[in-house]
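Below is the structure I would like to discuss, written out as structure tokens.
All protein chains but one are shown at their positions in the complex.
Letters A and B mark the chains as written, and numbering starts fresh at 1 in each.
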């Protein structure tokens, strides 16, 4: 539990007082922060160049003043290490800090998140900065948490990375023979006879112009290596800070389903997960919910921090819609509902210049509190104060798990064929949405998670089956679990080498079928999932597209068949009894209505009931602590909706008990304690 | 007045006899030029490599012959300096003349307009070429005007430019502290501690892949610097030529709304503005008219040269439609109507090879005069001879001005958010079109223009309000003027730093309102401008899209309100009485019909009447000289239209007087002297 020093939902966000240099503004900020109920400010995110004007000089006097001024006014600090953008002088003197991009171009100073993770200079100075900060602020009572760097991401393709990649490979494979075999280098004459022959895979070598590769093995390892390289940078700072302040938690802000980093690996190294949530006006609310659950899953269900969200507007979308009245509050509660213990904004005061000047803030350019944004922010701040520590550090109790795997996603994306329209996150989201619609809690889990505690485990497009995972799934089903997977699963091992002997490879026995062929058609082209018998609400026919597995059952029961093409009448959905459980296979990308019905049936069979029956658009999520349950009821519709509350509960937001027929306003929220 | 030596509308165009090397063709050209009434030829545009085969050799004998041959046949020369494409030998020997492009790639020899404006070699040899030409042709009676280089444009990102940029910055800012403050470099850790730390903003540093920047301040200054750098090149040649021929006017051909150069700055340095007009088959005729007016505005209303237009076909459009019969003539008169004193073509004879071989010419590949193109060209030539000096050097008398500002456009384009669909030129054009439709003359003016002479001043999307400009506008309205501006105005100063204290910043008092928020939605999404009361022809509701200012009036009267979204019923159009005048604010991008109605109302109030009431598609424009008025009546429709002429006037094209009900043919033109 991170909140021990400030045992409530932290409320605040990124704050860059150094951009102003004006005591009047700083004082005004304090006044308004208090008014808004803000008690935490993230400082120092981009101050490296300011605090370290040259190699030897460090000057934290301004930072001292900001931390102190805030603390004297009851506002704590989330202290960033400032290493997300190296200073210009460093780029000039030590060009090794500059990345080489995907196209092989050496970059110049500019932007942010621009440092090569294998630059000796960057590593030296980043670690030293953590050392300096740790030393200076180790005893400062204001510092609640460390915020290492910022939104790590991006890959580098420089010579230092190439060198480090070879070392990483030597460590992984030991000898070239193993590497050649694992990468299948006899294909296209790639046999390497010397480690030095290996070059980085980018637009100039294996990866052409996009997210695809001529050699998946090389490219997959390069992603692992780059994710690890940035993680190494994180760990350098983390370890240095830990030396100074063993009891202050450390985090770095992640980015949900961001594709380039294997966050499950990262979660292990962080004291607490934090992330930045930026849904657009058209983002399905279920996708936001899923991403929260995924972030919660990185540390096995431990609460996370909502490190950034915008009070209203973003600036980097094509069309930056305002958050509609009440939506910021609604989405803030949605974060809490899914496991967040903080509500933090980017940003507390809006910049006057440069590319984020049109990104919203608690204090807008107008500078005063008479704005809709400020009113909504301070209303929420007050509510949060009232909630006190009621549900912080509580947990979610899910009987259904959905497997998510970054390496699996990489391998799917990098592969050439069978379809460019296969979108891993989208397929996962379909299954999540089916459960979300029914208010059934879900854990998003890695392939390393212990799944024996779940009743249902769903692994959409489990293309890559890592060593031992098939056994784990078999044991799960053997013991009575329900397992669901889809088309294009069980194809390869963790090296993207095909499991020979028939798809779905290691899952074949468990699923009781063999996939002989995989048809791929333009997604505008639909086939049909025709139910053999009606099953729960499923009956008749549903659309499907993208890929079409041609299935021979080997023990599995046929649930539905294709309705057209030359494989009309052959199985598309099957269920295989295995031990005490069942393994379901969905051989094509079904429309949402089908997947929703399927999930409903499987949950019904397991006696998994909704947290509450609600109208469409009204989400219910639960957190539990000690013996208490907190039901978050959130109306994502603009219109008022009606609910039936069966047992009497206390609405923490109003302090009133509710029961029977209850109305919830458009964009309204209730937190019901039971 | 440039036309003193040849006091008529000059008629001719680009001519490249050096491409032929064949006296028979040259003689045939002369014969046909005479037949077409051509009296001016632009020579030497791309002859640098020919006239200067190495560092020390200059050979103008061929040029002498061409000038003389033409002159002996009554055809004058517009003499180009040939510096728009450096010779291949220069690129090989002195690679500093080659640009580095936006992606950081050193270019090789090829194309044209390819010289780095900060290349010492280019500057030395370009100036020397001007010197040689000035010296040689200073007393030649054929030379009417100098044509420096050609269509200056494009940016360079080489080390010489970087060095010169730093010098330019030192001169502008004096010290790094000021620069850091002005660029707001504490954002994203950009504080510069040494001038050498500053690098050029391109794809490798601040500007990613498109027309957007992480640091608007840097990018804005780089545009200013590059525009200035090319202007320096122009001035080097201009000054050298002026030394030799103080009485020969000097120009360079501009390109209308070309985004990369701040033409208002350029206009000041040129003796006369000239430009190249290339509307496509789908270009609105009002946009062409606006661009003519903009070019006329570069030197405060002084007549300009139409330096290039195609007789019929272009080659660089995706689909190069022929100009329909009569259209070349019609559009030529449109140029004259808006202030041109020349009609010149690219080109007089069509190339036999290379990339412009499919660009039309007076003499087509067939080589003889029995072509539609030649017949239309020579018909026009004859008409123009008849017009003699009647209206040359006349002026336009507009009571309405529209503000156009290149730096404002750059700042809008470079900014990140709120909408990628905001198109400055398009928004300006909407207001222009509203006046154009009603035959109300407009001046396109810079923010430096004296606006006290106008009744109505319109500044669409005046995002950037430069120092002192708000005061100027206030004085204008105070004194009775009507000012119109739109959403996303008054946001920043000339450094793209936001004016704090509430949008529209410095314009807030004048407009009597505060914009609290700016919503941005996909332009497919429409809101409504709902009139509070009907006003003139405006009543009911109109579409609007792109951006939606959420407005609080502070004294302004509400003209119209939004019809939907959460700001339904709040103001979208307002009018504020200020002193003796009024300031109108249009808070969203209204459909054309709304803007047209609004402009009609404002003109009516000021008693600004159309030059003539005409059917849709019939344009009337006026030029005035001494006490005379010349009304150009142009039928852009393909069909015959009917007009009512109230007072008797002389049609200069027919020599007949007209009055009462008159018919004008499809694509027909009348020039009525009053």
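Rule of thumb we're sticking to: a residue touches a chain if its C-beta (ideal position, glycine included) is under 8 Å from a C-beta of that chain, and two chains touch if they have at least 3 such contacts.
Every value quoted in this text rests on a predicted model; they were computed, and no experiment measured them.
> Looking beyond the chains shown, say which of B:69, B:112, B:472 or B:509 touches the absent one.
Candidates B:69, B:112, B:472 or B:509; residue touching the omitted chain: B:112.
> Taking the entire complex into account, which one of B:243, B:365 or B:552 touches the absent chain?
Residue touching the absent chain, from the options given: B:365.
> Among B:73, B:320, B:379 or B:541, which residue is in touch with the absent chain?
Touches the omitted chain: B:320.
> Suppose we count only contacts with the excluded chain; which residues of subunit A make the list?
Residues 103-104, 183-194, 196-206, 208, 212-217, 415-421, 492, 495-498, 500-503, 514, 516-523, 566 of subunit A touch the chain absent from view.
> Can you name the residues of subunit B that touch the chain not displayed here?
Here the touching residues of subunit B are 16, 18-19, 46-50, 53-54, 82, 84-89, 91-92, 101, 105-112, 281, 312-322, 324-325, 350-359, 364-367, 371-373.
What we mean here is this: only the chains that are shown with their structure count from here on.
> Go ahead and note the Å separation of the Cα centroids belonging to subunit A and subunit B.
49
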